[in-house]
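Every protein chain of the complex appears in place save one, which is left out.
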Amino acid sequence: MFELDKLVQAIGRLIESAVTALGLGPTWVTIIQLAIATVVVVAFASLLVLFFVWWERKISARIQLRLGPMRVGWHGILQTIADAVKLLQKEDITPAAVDRGVYFWAPIVVFVAALAVYVTVPFGRGLIVSDLNIGVLYILAITTFTVIGLLMAGWSSNNKYSLLGGFRSAAQVVSYEVPMALAVLGVVMFAQSLSTVTIVAHQEKFYQWYVWRQPIGFLIFFVAATAECNRTPFDLPEADSEIVAGYSTEYSGMKFAMFFLAEFLSMFGASSVATILFFGGWHGPFLPSWIWFLIKTLVGVFILMWLRWTYPRLRVDQLMGFAWKFLLPLGFLNLIVTGFILLLVK
Amino acid sequence: MDTISLAFFAIAFLIIVSSLMVVSSKNIFHSAVFLILALFGVAGIFVLLEAPLLAAAQVLIYVGAISILLIFAVMLTARIADGTVRHTNEQVPTGLVISLGLLAVMLYSIWETPFAINGAPVADGSGKKLGELFLTQFALPFEIVSVLLLAALIAALVIAKKDGPIRGRNPVGSSEEPRLKKSETITR
Partner (left out) sequence: MVSQFAAVAIFLVIGVGFVLFTFLLSKLIRPSAPNPVKLSTYECGESPVGSGWIQFNVRFYIFCLIFVIFDVEVVFLFPWAMVFQSLGMFAFVEMLVFIAILMFGLFYAWRKGLLRWY
């Protein structure tokens, strides 16, 4: 009941008939279908991010024994919209010393790289923009793209804090890429496929979830994803008390908002990927598939936010040492043990 | 013109323009950014050739690792990263002649080569066939690749360590900023 896939297919056919009625060929049909799917996903992601901003403020408030936003709407739920409107009409102070071209494009690169993960995320049964046959590898590749944006922001700002923040962020994201890829590899070894839809399809029942078969893989993935999103305890590049705002020090107005939104987008993206890989994606009894997917992903995001207000920040040398001296060997060990066991079982 | 050709020309245009900007930009960082764009375009070409695994590898390795390495290398040369590199190029005519000559030779060889156009689609592109080949037919080259990577790693680390201050110079928590002379401070 309330499954959206039939609706989506019906809309697809509607678009097809409308476009062919206009006299355009099948390629145009595909393009327009994809464009509309993209717009829907982007809109959905944006709304979700607005929700997350409010949610983070509420969670952080409650953990700190205070109330958080309470005035704008019921329990402050419209606060983010008020903030968005405020940011829209803030003056965009572009310091004189910045490199304009790179400065302008840096937030766009970071935002689009965070957004591009959602092309191959199955939001429910049959609800995916495009089931790429290299699904998870594509996701890993696109997340490396954000580093370029961070470096661009840090460099173009012509500010020591930005530069240092950009470098540290790049070094951190880069260090946690390989452990994350190794954790994903563990799942791929079971599913024998890179496609997200196939991986989800293999996890139909509760006991078939990959988190039971790859517990260490899941932990590695979760820790690495937290570091990739620059969330505490790995948020040194944005640590307010250390280097002001890191790479986004010189940004104001909507450009700053884009960095901010990109962080929440990547949090949701990381949680979605964890759900797909380890928690059975959209499978679940009674409720529609997309609701299950949302529930599982929101739990992941909640845990990410919870971690932020619970743990202190890691020092940069602890951060790097942890990635290269612990997570990486552990990832390889996980891979080897998994391979060994899989071969013995056969 | 069908969509694939259209896409190909669009991506090719992107690559060519980016590559030209790489060599003609006055600012090294701009060159690096345009290089990244060009490499991304190459990944697009791989997709058009039905090799998505290679496209992902291209983005993952070239854009995600080597470009960052390049940018860090640019940053290391702090005096040069002062924004602009003085491009005094007195040899433009010679350079032009040589590059055009090279272009002519390459175009000629491409034109004359009888490329076998095989209409059958290759595998599924996601790497299964590649994996099988790696582990059966091409097992030895596969292992040699790992030795090559090891050699590259150790060589690069030896060179980097020789130049850089790793041990003993900077105690924990020291700032990365250089000591400034009084004359270098800017008053506004």
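Chains here go by letter, A and B, matching the order in which they are written, and residues are numbered from 1 within each.
Just so we're on the same page, contacts are C-beta pairs under 8 Å (C-beta built on N, C-alpha and C of every residue); 3 or more make two chains touch, one makes a residue touch a chain.
Note that the structure is predicted; figures quoted are calculated from it, not measured.
Residue in contact with the omitted chain (choice from A:Ile63, A:Val129, A:Ala201 or A:Ile216): A:Val129.
In the complete complex, the hidden chain is touched by one of A:Ala21, A:Leu65 or A:Ala96, namely A:Ala96. Along chain B, the points of touch with the absent chain fall at residues 3-4, 7, 44, 47-48, 50, 52-53, 55-57, 60-61, 64-66, 68-69, 72-73, 75-76, 78, 81-82, 121, 124-128, 130-132, 134-136, 139, 142-143, 145-147, 149-150, 152-154, 156-157, 160-161, 163-167, 170-173, 176-178, 180, 184-188.
Residues of chain A in touch with the missing chain: 30-31, 34-35, 37-39, 41-42, 87-97, 107-108, 111-112, 115-116, 118-119, 129-133, 137-138, 157-161, 163-164, 167, 170-171, 174-175, 177-178, 181-182, 185, 188-189, 192-194, 244, 249-250, 253-255, 257-258, 316-317, 319-321, 324-325, 328-329, 332, 335-336, 339-340, 342-343, 346.
Here, only the chains that are shown with their structure count from here on.
A straight line joining the Cα centres of chain A and chain B is 26 Å long. Against chain A, in their complex, chain B makes its touches with residues 2-3, 27, 29-30, 33, 36, 52-53, 55-56, 59-60, 63-65, 67-68, 71-72, 75, 83, 124-127, 172, 176-177.
Taken together, the chain A residues at the contact with chain B in this complex read 27, 99, 101-102, 105, 132-134, 137-138, 140-142, 144-145, 147-148, 151-152, 155-156, 160, 163-164, 167, 170, 174, 177, 193-195, 317.
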